[in-house]
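All protein chains but one are shown at their positions in the complex.
Every chain is named by a letter (A, B, C and D) in the order it is written, and numbering of its residues begins at 1.
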Amino acid sequence: MTITGAKKKEKIDRLAEVTARDERGVSLWQEAFRRLRRNPAAIVGAAILTVFVLVALVGPFLVPYGPTDTMGIREGVIKPGVIPGPSGDHWFGYDHQGRDVFSRMIVGARQTLLVGVVATLIGLAVGALIGGVAGAAAGLGGRWGRMVDTVLMRFIDMLLALPSLLLAVSIAALLGASLTTVMIAVGMVSVPVFARLLRGSMISQAGSDYVLASTSLGVKKSKIALTHVLPNSLAPVIVQATLTLATAIIEAAALSFLGLGNPDSAVPEWGVMLADAQPYLGVRPALAIYPAVGIIITALGFTLLGEAMREALDPKLRK
Amino acid sequence: GCAESDRDDEGSSGNKKDTLVFGVAGDPKVLDPSFASDGESLRVARQVFETLVRPEEGGTKVSPGLAESWTPDAAGTTWTFKLRSGVKFHDGTDFNAEAVCVNFNRWYNAKGLMQSPDVTAYWQDVMGGFAANEDDTLPPSLFKSCTAKDETTVDLAFTRVSSKIPAALMLPSFSMHSPKALEQYDASNVAGSADDIKYPAYATGHPTGTGPFKFKAWDIANKTLTLERNEDYAGEKAKLKTLIFQTISDENARKQALRSGGIQGYDLVGPADVEPLKSEGFNVLTRPAFNILYLAINQKGNPKLADLKVRQAIAHAINRQALVDSKLPPGAQVAVNFFPETVEGWNGDVTKYDYNVEKAKSLLAEAGASNLTLKFHYPTEVTRPYMPNPKDLFELVSADLQAAGIKVEPIPLKWSPDYLNATTSGSDHDLHFLGWTGDYGDGYNFIGTFFDRQKDEWGFNNPALFEKFKKADTTADQAARVALYKELNADIMNFLPGVPISHSPPAIVFGKDVTGVKASPLTDERFATAEFKS
Amino acid sequence: MFRFIVRRLLQLIPTLFGLSILLFIWLRRLPGGPETAILGERGTPEMRAAIRRNLGLDEPILIQYGRFVRRLIRLDLGTSISTKREVTTEFLQRFPGTVELTVMAMVIAIGIGIPLGYLAARRRGRFLDHASVGGSLIGICIPVFFLAYVLKAIFSENLNWFPASGRQDPTIEATRITNFFVLDGLLTREWDAAADAIWHLVLPGIALASIPLAIIVRMTRASVLEVLNEDFVRTAEAKGLTESVVRRRHVLRNAMLPVATSVGLLTGGLLSGAVLTETVFAFSGIGAFLADSISQRDYPVLMGFIMIIAVVYVMVNLIVDLSYSLIDPRVRVR
Amino acid sequence: MALLDVDDLSVTFGRRGQRAVHAVDGVCFSVDAGEVVGLVGESGCGKSVTSLAIMGLLPKQPGLRIGGKAVFDGTDLLQLDDRARRDVRGRDVAMIFQDPLSSLNPVIPIGIQVTEVLTRHRGMKGDAATKEAADLLDRVGIPDPRRRLKEYPHQLSGGMRQRALIAMAVACRPRLLIADEPTTALDVTIQAQILELLKDLVHSSGTALVMITHDLGVVAGMCDTINVLYGGRVVETARRRPLFREPRHPYTVGLLSSVPRLDAGRGERLNPIPGSVRDLLPWPEGCAFAPRCSRREDACVGEPPELVLTHEGRSYRCVNPAPVGPPSAAARQAGAATGAVPAPREEEKP
Partner (left out) sequence: MTESDILVEVRDLKVHFPIRRGVIFDRTVGHVKAVDGVDLRIVRGRTYGLVGESGCGKSTLGRALLQLIPPTDGEVRFDGVELTTLPAGRLRAMRRRMQMIFQDPMSSLDPRQNVESILTEGLHAHGIGGSRDERRKIIGETLDAVGLPQWALSRYPHEFSGGQRQRIGIARALVLGPELIVADEPVSALDVSIQAQVVNLLDELQDNLGLTYLVIAHDLAVVRHISDTVGVMYLGALVEEAPSDRLYTEPLHPYTRALMSAVPVPDPDVEDRRERILLSGDLPSPANPPSGCRFHTRCPWAQPTRCADERPVLRDIGGSRVACHFAEGIASGELRPHKTSGQVVRPEGEGDDPGVVSAPSEPGSFV
């Protein structure tokens, strides 16, 4: 293998400026995304979720029957103890109210997604606010900051000491059973997790050298908290949010089981469907199995993606 | 090897034959039925205690209990009871007229916290107040005095004529307790402070009656209550040696427990499970329907609802037959009156509202209420004997209403206390489900409870109707009273304060080899007759 | 150490105080009250008003709270409105069940989770790893009550291996001392009672263990992977130690540190009552009772139980911290 | 025959979807009994990987390929099975690591960590093992060894920890000791103590020492033979004096002139090597150092330079080596002239 002199020179020059490509830099987020794309777990998770989201978005327009159409009752095929199973017209059969299960599953995807996402956002927003303020106060705030932090954290401790179900049930009692209630109740349960996570992360970031560097540049503390400490503390919170999406869906189902789910049968939600199927387990267990499997697969999708994100965003694996 | 299945294998032929474990939906609250108002406490009381009069087996008619006969005096205010002789309480004390008076006087002379409405709920429900009312809001007592004329004759005097007597005396709350035990265990000493009531020892661990079973143990930690055979029972002795009530609140869990052999019977069977369980060979008993499910319409809620036409439209809009066929247990019926057919005073000749969407629509149009939106309350997390699956019913009724052009805003609430609170107080509710299971076989116990005065639940004021109720209540003559009930039923169905929906027969199930229990419309099942067939 | 404990206990006081105020206001803001719950559909407005008056619910909330605190100072949590038994009695009747269930679940979760997590880490990227990680993911994603029904359908209804509900076969005449059925059975030498109680714990234990098990598997795996990369493991290998010594003394011991923490916290969480599991298995514990008490608006029970649970939670955390300092000498508590 | 003969050792980390990393690429060197051999080079040049490969301690990850030979006392360490390798490790060949804190198990007392080697290789148990462990600690200069045995790593200072690690390493009187940057994490005064200790141990027991470091000063004081590594290959091998006096490879020259010296004056510019260690030319395409080399020629690129052997076992891998003559003679002369080795000489003899 011989290379001509000019080529050699070129090669060496290129090497001397190895990274001198006229390209924009790759931020840590982009890096993480690249790693994510290479992770098979992430791909499986993302695939599940894509299907799920697609179904949630367009499915309701394509379903064969209305989700509240109690045709089985009209037709008189539903009797106590008799619920017809799958047929050519009704792929998943009727439910106990004589409605088409397939249509309800499809329409339910949207509600399920909505509950998961909004509940997580609520938890995230409240938790991140408390945790962010506490973390910034503790990390940068001096003596007053420590006091603010202590007060907020004691509050979080109290929330933690409350059994989560009691919290959810009492929220539901206060607000009445509705979709919003489920979202708020499930969201509130994850508040302490987000708050503690963000706070811990921010405190550790606040001790790092680049914060000191910014201070020495003369940047204000509030600005440091927002532009440096917060963005660098977000990774674990984002991962947690993804994982919480999964648990939120499951917990919404648990709330439905306790009779606190969304009452509006026009917008079926898988958790509610699962809960509603309980009295008919003896007649047609499939009524419970369809939504349960839906929930499990969706939760699995979020969890897979979350775990993959955890790996992708892990600073230890950063190279 | 496992302990459980070992026992199952050999036990089925040995000691298990005379031990029945029965699954119930909730823990009993108290063992002294004087203080009880919940079904589970009363179920226990029915096995341990007896009352002067009791419902006939499998029916609602007043029949002899500890009293062999009873007769009112001419005014209808004093009743003479002839008692059975030779009856003994579990502690060996004799049952006699003296004992009856001790019991009635104990209730009548209640003092302090025993007058609290949550302690003596049924007494207050039936009798009103006490000898000395400590609270001004309490009404005067219906009960006046008790006189033991001889060993087996006792006179109960009342302040006025009431439809409740003697039927209400069938209630387990009027069970006869041993005077000695009452004394010994300080039964009337409801201690503590008003917000911190503590039951006496008698009520928590020493119920002493004359029933076929004796109280043995109450294991709160294991949610079981154990009764054993009263070997000295005056009548036919119980076939079971031991009867255990085990609390399993979840309906599916009860079914699974029955199937796995952990229990040999349970109450509150889901309607959907009746057929499957039957086909599996379990003994599913259907109680005669002694209840009513109605759709209440609150006339204070939406002003349009005060319009009879709108109420009629609602009644026509609902396909009650489809609902009964698809959602209620076999044997359920569409209701025409606010009370079941088995109660005297039932009237088949009232205004009927058949399912007719077109009619409903036109009635609405006539009333100028084509664009009606109604708040529809329904309870969650509950099964009542008259309402096995409220949410399902709601969905169907709501679909029917929508089909007739009435928009529905669903408001699901937890049964206790949110739902009850919301539907029976205030005026911020338009439609809701509620119902009633009769305490005893008198019509007043149904319609009187609902309509004898102005109530937040219905939000209407109909003095004429209320007057008629008063008259019925104070009519001593049975036949005259029944006639009044018939009239009232017709009036009510014309006025249509709500829509009576159905009477559904609640089911109770026993293991494949359990026989001898007769289902009672009043849930007065007698476990003394239960036995394992060999 | 002693100071640390005292300090943490003293810190508990303001937390409890704050919690009690918060709870008190919160609970009383809930619509409906115990009177509706007590009287059911039979209550008349007059009866309801009388009960409210008796319970002092019509008084200003501060006065009510003052009464609560005065009682609390005497360590009196009051009596349940619905059962009229003392709150402490109720607690002592029901908490043992929750504890037994928690212990069972954690025994299952730890007993299976740690070995499985360790093996997954050692066989990283191979079948066992994927299987256990996948399995644990599914474990987290199954709604517990659904799993409970499935377990019962298979193991009680069809196979009849395990009882479907309750804490102990009611036909067994067992002596109660502590209300810990297993313990009581052992204390009184009623072996069959103890065995039966354990037998009743299996299915609910498995259902309840599903989430902790999944968490423990994944934590153990991650932790072992991390420790395997630590310098001191390399040192141990460089010393020529046998694989089993390296594994036990150097890898597992260190890998257990974070796992121990989360085990502690998971235990603390379970102790506050596994409502769904307890309900579905008709298992007498505080979770289901608490849920009932909410619908009964049984304020004394709610206040009392939650305060006790908060204390238990803090105690468990304290024990976790203390035990952490025992396994990790670097952590000094003071 | 040398005690350890590393011949053409190469280690490649292959990763799915990415280019393989040739961390070590045909490294050859040998160590005689009682000899101190240095491996010097900047971060990432493959020093640690070399030593770990010899010890068989590289993490078992998919895509790892190890080639060549490491013959220790007649057996090729790379060919041993796991069992046999465990027997050799810690007994015949021992190793100490850079970070004394993370290299000690934090949750186990020092004593156990020392005695477990004794138990494993010398079959000692109980009191005998404890006593021997205490002796060992004493030998490496840890005062009050009995008490130290019961303490945990975090209770010791950095120097003491490194001494404890050394004690474990020499517990079985190994014939070969590999020290991977043993003093990098320590302060100079402590570094001096540790280096002195290592020297003593080598001299008194005849153990051969492979000293890995990036500090030229350390090798200057300790090693008999020095191998300079760059990009996973040995670029220059020489005995100590010749290397420092007449470095031939431009990289060695660059390194020596980059180091600020205590005995050089203020204000003297250093002569750094341009670029950074990351600017590597892959060896198969030429001299890896070429992109940074001031003596680069066309011949440097295209084919990898061969190792050139000169007298006295010297060798270098360069087509255009630096001429013979010290790189910054003036500076050193200045230092020598002031005679400023500040320590008073006669007084102290440890």
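By definition in this document, contacts are C-beta pairs under 8 Å (C-beta built on N, C-alpha and C of every residue); 3 or more make two chains touch, one makes a residue touch a chain.
Since the structure is predicted, the reported quantities are computational estimates derived from the model, not experimental observations.
Peer 1: Among D:Gln61, D:Ser157 or D:Ser205, single out the residue that touches the unshown chain.
Peer 2: From the options D:Gln61, D:Ser157 or D:Ser205, the contact with the absent chain belongs to D:Ser157.
Peer 1: In the full complex, which of C:Leu208, C:Val251 or C:Ile294 touches the chain missing from this view?
Peer 2: C:Leu208
Peer 1: In the full complex, which of A:Ala56, A:Ala168 or A:Ala225 touches the chain missing from this view?
Peer 2: Reading the full complex, the residue touching the unseen chain is A:Ala168.
Peer 1: Touching the left-out chain: which of D:Ser10, D:Thr50 or D:Gln193?
Peer 2: Of all options in D:Ser10, D:Thr50 or D:Gln193, contact with the hidden chain holds for D:Gln193.
Peer 1: Identify the residues of chain A touching the omitted chain, counting contacts across the whole complex.
Peer 2: Counting only chain A, the missing chain is touched by 17, 19-22, 24-29, 31, 123, 160, 164-165, 168, 189-190, 192-193, 196-197, 200, 208-210, 212-220, 223, 227-228, 231-232, 236, 239-240, 243-244, 247, 250-251, 254-255, 258, 318.
Peer 1: Would you write out the residues of chain D that touch the absent chain, in ascending order?
Peer 2: 42-43, 142-144, 154-160, 187-193, 195-196, 214-221, 240-241, 244, 254-274, 276-278, 332, 335-336, 338, 340-345, 347-348, 350
Keep this in mind: only the chains that are shown with their structure count from here on.
Peer 1: Between chain B and chain D, what is the separation of their C-alpha centroids in Å?
Peer 2: The mean C-alpha positions of chain B and chain D differ by 90 Å.
Peer 1: CA centre of chain A versus CA centre of chain C: separation in Å?
Peer 2: Once rounded, the distance between the two centres reads 25 Å.
Peer 1: Centroid from C-alpha atoms only, then distance chain C to chain D, rounded to Å. What do you get?
Peer 2: 54
Peer 1: Could you list the positions in chain A whose residues touch two or more of the other chains?
Peer 2: 173, 258, 278, 281
Peer 1: Multi-chain contacts only, two chains or more: what residues does chain C have there?
Peer 2: 31-32, 149, 153
Peer 1: Help me check something: in the complex, which residues belonging to chain C touch chain A?
Peer 2: Where chain C meets chain A, its residues are 14-15, 18-19, 22-23, 26-27, 29-32, 137-138, 140-146, 149, 153, 272-273, 275-276, 287, 290-291, 294, 302, 306, 309-310, 313-314.
Peer 1: For the complex, which residues does chain B have touching chain C?
Peer 2: 2-5, 7-8, 11, 15-16, 19, 21, 27, 29-30, 37-38, 113, 116-118, 121, 124-125, 135, 137-138, 192, 194-199, 204, 219-224, 226, 242, 244, 246-250, 252-254, 256-257, 259-262, 381, 414-418, 420-422, 424-425, 434-436, 449, 456
Peer 1: Quick check on the complex: what are the chain C residues that touch chain D?
Peer 2: Residue positions touching the partner: 125, 228-232, 234-243, 245, 249-250, 253-254, 257, 327-330.
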